[in-house]
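Reading through the structure tokens given below for one structure.
A single protein chain has been removed from this complex, and every other one stays in its place.
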Amino acid sequence: MNYSQNELMIAAAARELQGARVAFVGVGLPNIVCNLAQRSHSPNLELVYEAGVFGAHPARLPLSIGDPTIVTGAVGAMGMSDLFQFYLQRGLIDVGFLGAAQIDQYGNINTTVIGDYKKPKVRLPGSGGAAEIAVLCEKILVITRLNKRAFVPRVDFITSPGHLGGGDARKKLNVRGRGPEAVITDLCILRFAEDTREMMVTSLHPNVTREKVQENIGWQVRFAENVETTEAPSEQELQLIRDELDPKGLYSR
Amino acid sequence: MNYSQNELMIAAAARELQGARVAFVGVGLPNIVCNLAQRSHSPNLELVYEAGVFGAHPARLPLSIGDPTIVTGAVGAMGMSDLFQFYLQRGLIDVGFLGAAQIDQYGNINTTVIGDYKKPKVRLPGSGGAAEIAVLCEKILVITRLNKRAFVPRVDFITSPGHLGGGDARKKLNVRGRGPEAVITDLCILRFAEDTREMMVTSLHPNVTREKVQENIGWQVRFAENVETTEAPSEQELQLIRDELDPKGLYSR
Amino acid sequence: MSKVISMHDAIRDLVHDGDTIAIEGFTHLICFAAAHEIIRQRKNDLTLCRLTPDIIYDQMIAAGVCKKLVFSYAGNPGVGSLQAFRRAVEKNEPRALELEEYSHFGMVARYLAGAARLPFYPLHSYTGSDLPKANPQIREIGSPYADEKIYVVPPLNPDVAILHAQRADENGNAQIWGLTGVQKEAAFASERVIVVVEELVDERVIRADPNRTIIPGLIVNAVVVEPYGAHPSYVQGMYDRDNAFYVEWDTISREASTLNAWLDEWVHGLSGRADYVEKMRARFESLHPGNAFAEPINYGEYK
Partner (left out) sequence: MSKVISMHDAIRDLVHDGDTIAIEGFTHLICFAAAHEIIRQRKNDLTLCRLTPDIIYDQMIAAGVCKKLVFSYAGNPGVGSLQAFRRAVEKNEPRALELEEYSHFGMVARYLAGAARLPFYPLHSYTGSDLPKANPQIREIGSPYADEKIYVVPPLNPDVAILHAQRADENGNAQIWGLTGVQKEAAFASERVIVVVEELVDERVIRADPNRTIIPGLIVNAVVVEPYGAHPSYVQGMYDRDNAFYVEWDTISREASTLNAWLDEWVHGLSGRADYVEKMRARFESLHPGNAFAEPINYGEYK
């Protein structure tokens, strides 16, 4: 079956959720990714929405992360105070999924401004729950398309800390979660070196060259010793994306 | 109609609630007093129970302040965190009603220990919500029977602060509520002098002498310039107490 | 004594120029009816608080009623950016916009502190983020129990909170199901509260299920009955989110001229929400959900 780069990215990201028990679902791509994981290989994955829902079984793919379909049939619906304090801050969330307008080689994420904070060239939406998701989830997955505007040597503003200056910088600040573990893009998957915490390419999507990846990253990117080839999306995954989750192709075309 | 000293005390205490909008109902005597006020002169009095109830209309007099009858038909039932934070600490309660095992001339209340805290002669139940009620309600009413064991020059332990050392001691500590306003007993009503905040007798119950009052107070008590005679309980009040609120006479005989 | 009044009178009497206002509701129960009435009455210099300014504040910013925004996520959820918000921040159009920016948890904590009258609220966030540099109100304090620091935010106490709910009685005792967001905290944090409901019910309905009461009439100044008052957001069990409108807004708001034309037609050109509902009626038909009833529960009669 043919598939788009976006479909591959979504399926690859969903597979990163295998074995996870509780995922914090962010707006946009993470939303479709988490719903795909639940409907394919991880039926017991508990979806937590910052809007105040635990154990959602959305009957349709919600456009927003506060849609009524995430409430009906959920295990629990609560105020955001409970959600942030007793679920997220309590340490119950295994995986937090974040998007990024800019991301640097240590996985620090900017969703606040392009340019200077006080006089921005582009004003972005801001943190939402990302600043706390980044420090409170056991681990973080990032999903975003690969291009030079996004993958920059240094983000203009750290909205959500990744590995900060690299190495054990995060540990020194007593940050609770382990930070970004993988960055899933439409061209490749990147992970972080054990020691320096620098981002490196660990898997190339089928038919994507190293040169193509480097062209879309704003620094001299490292490649892992054994770069794998990302597994193509399965027929089941593609059917779920096309028939159930994103029939209009908003996210996946 | 004949009445007992306890019935008079309860009716007199209930009358202190006239004009109040929201009362925090304590266990024991305050419970019958607040319910009497609601059923007689103050039908719009909102009863708040620390157990987590706002706007209770108890169908029977609850023995405990967490009885199921305070929930059924109430306006709101909530967790204690909400009750203490958003009602009491938020400053929504006009009147808090407290009992006392010991009380001193400045209205400081002890419900913790008789004797030394570490080696008490009598271990009492402790604060419950009294320590915060004493500082967070707009004003405090105290209801307790008059006797020398209770009315002492200096309490063994301040569980709930009254006017502390007197004068503006309370203000200096930035305490929010105004503190005790009246102490209603089975023999008389005492209030606090404007300047010194010392307790003084302002009303004697019918047929009670000054001597009798002094005999039951552990310090040389002051009498107001114009000591009134406490109004006897009305027929309606007595009927409510006897037929509806305390048919077994647990509190009122 | 009934607190039920019209939206016109509620906004006229309780919202003043220069006020700090919170029209809350996280995706759910966003009271567009109140926002439109504020625009219609041309209130001025408002400080608007919301976790997600959403298209409701985008409309108010475009209409020029807003001086300052206190917020945590200024996007069109699932769609993209807020165009009027961007024009205000990037180009000072139609006027400059002051920003005071937090994260969601930070805003929740600010309302919590405000509702509980605490001088600050601690939270594990902001470590490693540039947000505390951008907003000096986000501060760090030590713990008296361990060698540990934690960030705190100050209380938020709006002058007015406007909160949509499924139902309330005439005293303002309001019940909500589905996402409750920060409706409760915003109500208790504020000096004045306007509750806007889909349905006015007898006090007995409220008292039959006290655990669902989110906002007590005790803190409510006015009750406004405004069916479909939350459209294009939604009310659980009553109508769906109008996702198509959220997508359309991206087009409407790309240019100030089209946005202003929309405001002229849908806000200034109408006398109130009843007109809006009438004009929008065909659209509502596709927004009615099927039934999914909760199992009835018994509180028990204790006499």
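Each chain gets a letter, A, B and C, in the order it is written, and its residues are counted from 1.
Note that a contact is a pair of C-beta atoms (placed from the backbone, for glycine too) under 8 Å apart; a residue touches a chain by one contact, two chains touch by 3 or more.
Bear in mind the structure is a predicted one, so any value in this text is a computation, not a measurement.
K.L.:
Among A:23, A:51 or A:71, which residue is in touch with the absent chain?
P.N.:
Checking each option in A:23, A:51 or A:71, the one touching the absent chain turns out to be A:71.
K.L.:
Can you say which of B:89, B:102, B:185 or B:230 touches the chain missing from this structure?
P.N.:
Residue touching the absent chain, from the options given: B:89.
K.L.:
Which of B:27, B:75, B:92 or B:245 sits in contact with the chain that's absent?
P.N.:
B:27
K.L.:
Consider the whole complex, including the chain that is not shown, and state which of B:9, B:53 or B:150 touches that chain.
P.N.:
Once the missing chain is taken into account, the touching residue is B:53.
K.L.:
In the full complex, which residues of chain A touch the absent chain?
P.N.:
Those residues of chain A that touch the unshown chain are 21-22, 46, 53-55, 57, 59-60, 67-69, 71-78, 82, 85-86, 89-92.
K.L.:
Considering the entire assembly, which residues of chain B contact the chain that has been omitted?
P.N.:
Missing-chain contacts on chain B: residues 27-28, 31, 50-53, 62-68, 71-73, 77-81, 84, 88-89, 108, 112, 117, 120-132, 134-136, 157-161, 164, 170, 173-176.
K.L.:
For chain C, which residues lie in contact with the unshown chain of the complex?
P.N.:
117-120, 122-124, 139-146, 148, 150, 152, 154, 166, 177-178, 180, 205, 208-209, 211-212, 236-238, 240, 289-303
Heads up, the rule we're going with is that only the chains that are shown with their structure count from here on.
K.L.:
What chain is the most remote from chain B, judged by the mean position of CA atoms in each chain?
P.N.:
A
K.L.:
Most central chain by CA mean?
P.N.:
The most central chain here turns out to be C.
K.L.:
What's the distance between the Cα centroids of chain A and chain B, rounded to whole Å?
P.N.:
Chain centroid spacing, chain A to chain B, equals 58 Å.
K.L.:
Which chain C residues sit where two or more other chains touch them?
P.N.:
In chain C, 112, 184 touch at least two other chains.
K.L.:
Going by the touch rule set out above, which residues of chain B reach two or more other chains?
P.N.:
None at all.
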